[in-house]
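Structure record follows, encoded as structure tokens.
The other protein chains are all here in position, but one chain of the complex has been omitted.
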Amino acid sequence: MPDQAYTPAEMMIVVAARKLAGVRTVFVGVGMPNIACNLARRTVAPNLELIYESGVYGAQPARLPLSIGDPTLVSGATSVVSMADLFGLYLQRGLVQVALLGGAQIDRYGNLNTTVIGDYAHPRTRLPGSGGACEIAINAQQLFMIMRLKRRAFVEKLDFVTSPGHLGDANRRAAFGLPGAGPSLVITDKAVLDFANSEREMQVAELYPQVTLAEVQAETGWPLRAAANLVATSAPTAAELECIRHELDPMGLYRN
Amino acid sequence: MPDQAYTPAEMMIVVAARKLAGVRTVFVGVGMPNIACNLARRTVAPNLELIYESGVYGAQPARLPLSIGDPTLVSGATSVVSMADLFGLYLQRGLVQVALLGGAQIDRYGNLNTTVIGDYAHPRTRLPGSGGACEIAINAQQLFMIMRLKRRAFVEKLDFVTSPGHLGDANRRAAFGLPGAGPSLVITDKAVLDFANSEREMQVAELYPQVTLAEVQAETGWPLRAAANLVATSAPTAAELECIRHELDPMGLYRN
Amino acid sequence: MYWRAVKGIGWPRQKTGESVLSMKLLSMHDAVARFVPDGCSLAIEGFTAFICFAAGHEIIRQRRRDLTLIRMTPDLIYDQMIAAGVARKLVFSYLGNPGVGSLHAIRRAVEKSIPQPLELEEYSHYGMVGRYIAGANRMPFFPLRSYVGTDLPDVNPAIRFIEDPYGTGPIAVVPPLNPDVAIIHAQRADADGNTQLWGLTGMQKEVAFAAGKVIVVVEEIVPEEVIRGDPNRTLIPGLIVDAVVHEPLGAHPSYVQGYYDRDNEAYLEWDRISQDLAATEDWLQEWVYAVPDRTAYIEKLDPGVMVRLSPGEALATPVNYGRYA
Partner (left out) sequence: MYWRAVKGIGWPRQKTGESVLSMKLLSMHDAVARFVPDGCSLAIEGFTAFICFAAGHEIIRQRRRDLTLIRMTPDLIYDQMIAAGVARKLVFSYLGNPGVGSLHAIRRAVEKSIPQPLELEEYSHYGMVGRYIAGANRMPFFPLRSYVGTDLPDVNPAIRFIEDPYGTGPIAVVPPLNPDVAIIHAQRADADGNTQLWGLTGMQKEVAFAAGKVIVVVEEIVPEEVIRGDPNRTLIPGLIVDAVVHEPLGAHPSYVQGYYDRDNEAYLEWDRISQDLAATEDWLQEWVYAVPDRTAYIEKLDPGVMVRLSPGEALATPVNYGRYA
């Protein structure tokens, strides 16, 4: 039996890793996405190549990187390139199959805000800004969003659109000529949401153990649909948790 | 006394080298320009950095290179870069002070043809084409042309304009927004020509020993002006010839 | 021959035979005094690594004012400089304490105009990279597949769209960026500034070629033959370098590939200190104003830190260039 005493963060890591099954190239950030990708490489995606916006292709970090500039990402990597090449030859060229993104706010079409809360000129909270997110959202073949489900994050209307999701219309990405297919999954601490309907509007696709649809709706700022084939996500296996706790997160950063 | 038994090619090499006095960066080709630049570095321009379009900055060739792709240009160079960077970061960026060019045809404004003799679609002679010459002529701070004076080369009208000189008008380069100042010297086997007049039209600036203005005019396809301060070029010194013959051209490729 | 940082306390400066002959070899004090005037635009670059804190601290000490600070990831270095009041404007693409959280001093300036207002001009990462590329290559603009469907062009009029002349539709463009001054930290250079960098080369080459003046700060000054012994690694030629500063450990607390690791305690500590205005001032007083130079800063660090930050050895696989004489 799997160890039931897993944390929401561990569940998010496990789910993200499983969704990378069979994927070859993933654009990684630090923190949870980094652990998820390394877990996937040890389980469901042995040929997964980790790509970091700092210029690293095929990283094999020997430890948990402190930032995307960590030298452990460089030592032993397949290739290290300039940022011009990373963003041009890899991302814009279309070689990134999946990119993992997060944000302070997301709307029902998967559009993201990482710029400001409040007015741009006089922000209540100044957020980090785009970083690479804007072009990642446009050029990666598909996007997985990883965000904790909170009402202040899953909002009816963004304060600022930093990175395009489905833009409020199933066909708008194509009409605007955006190369990537946009968001396909939102992996939260309560449920997995997808956009598998003709409007490309976020819907509940999977519920985690012991979570109800009402709990998910309670943390979402718009009336949330549920997929016709709503399924239950299985809890982390002992093997998955073992790998996270002993290999990938030995400091236990995601155990609380 | 200098050794009078020098060849026209040696004279051209010596004159080109002298004109590089004090220059820091030069865009070099193989053959005569290569020997001229290496002679300059050993005489009047000790800090001269040799730049090759193949991607080499600060070459110190240990032998006479066979082509601009010769590995002797790489071994011991200061920096070797992609052609994107050589043409972008060095040439277009404006870091090349002098470039040496040649061609099959040149007109009175220093425009060059290296593409075809005859009609483009049905050429009598298919020449090599631009190579880097077109952007070199546009972006280098100034150009030295190195060409033997022949009536079939110094023509009234080019069969094809491959690389812009002064374009037939003293102000046209500036009007067209060309960054470089264009041709400043034409170094031939009989005379040095320059463009130091308000029309930027080629004129005889220096006559080599034993050469008359009439001989120069005889090999030029338009009525040639002479500079008001026409001077006589001094013959190669013994030291210059010694350096060419023993160090730079030990095979004697330019002794006939 | 193999040059590398001497591991241990103090990271002593290497003897540099020819260095006394070079007019470019300057102390950090003199390099900043000569090339970083009040009001200039300045890029201290290196993407979350190779961050030249030594230069940033010297600029604070010399009390520069009204700078336009340019950097893709402002990181702690610009948070400290902005806390000290050197800047009037920030050009950037990501504001964060990498792997830790917010940059509190910059947020204080933006949200509350403390110590003074800070004008922002923001792009995405590829937009900033593209601006540096255009600046470095004297291109009039850089086209990139970004910004479509976002609010960024609304708040930054420099981001525009043009029609592809070959008929594929509109494409975003950004203008060239040519900082007055660039400061680049690297592993090694010769006395003329021919500079080699490995690991995350980021956009350092482009920034150097884009800038009006270039200061390179290196862990080691090496003989010219070392540079010529691997010309493919020379990213910045001395031709475009105005000053070479030999400042071992000059990027502490950030990383330098093969030389030292990030001092993560410093990143976590700044997160705590910078949330409090008085504590921030005290920190600047203790670690910047009261410290005359980088040598004194390093002597002030816990000696145990240096040992902890030393990486193991992993030499690059050799290659043969061949002699061809």
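Observations on the structure shown:
Read from first to last, the chains carry the letters A, B and C; within each, the first residue is number 1.
The rule is simple: a contact is a pair of C-beta atoms (placed from the backbone, for glycine too) under 8 Å apart; a residue touches a chain by one contact, two chains touch by 3 or more.
Bear in mind that the values here come from a model prediction, so they are computed numbers and not experimental data.
For the chain that is not shown, the touched chains among those present are A, B, C, taking the whole complex. When the full complex is taken into account, the listed residue touching the unshown chain is B:Ile138, out of B:Ile138, B:Ala153, B:Val211 or B:Cys243. The omitted chain makes contact with just one of the residues A:Gly76, A:Pro209 or A:Gly252: A:Gly76. Listed here are the chain B residues that touch the chain not shown: 30-31, 53-56, 65-71, 74-76, 80-84, 87-88, 91-92, 111, 115, 120, 123-135, 138-139, 160-164, 167, 172-173, 176-179.
Within the entire complex, the positions of chain A that touch the omitted partner chain are 24-25, 49, 56-58, 60, 62-63, 70-72, 74-80, 85, 88-89, 92-95, 179. In the full complex, chain C touches the omitted chain through residues 1-4, 138-141, 143-145, 160, 162, 164-166, 168, 171, 173, 175, 187, 196, 198-199, 201, 226-227, 229-230, 232-233, 257-259, 261, 311-325.
Here is the rule we go by: only the chains that are shown with their structure count from here on.
Contact topology of the protein chains: linear, an open path with no closing contact. Each chain gets a centre from the mean of its Cα atoms; the one farthest from the centre of chain A is B.
Our note on geometry: chain B versus chain C, Cα centroid distance of 40 Å, whole angstroms.
Centroid to centroid, with C-alpha atoms defining each point, chain A and chain B lie 58 Å apart. In chain C, 205 are the positions where the chain touches two or more neighbouring chains simultaneously.
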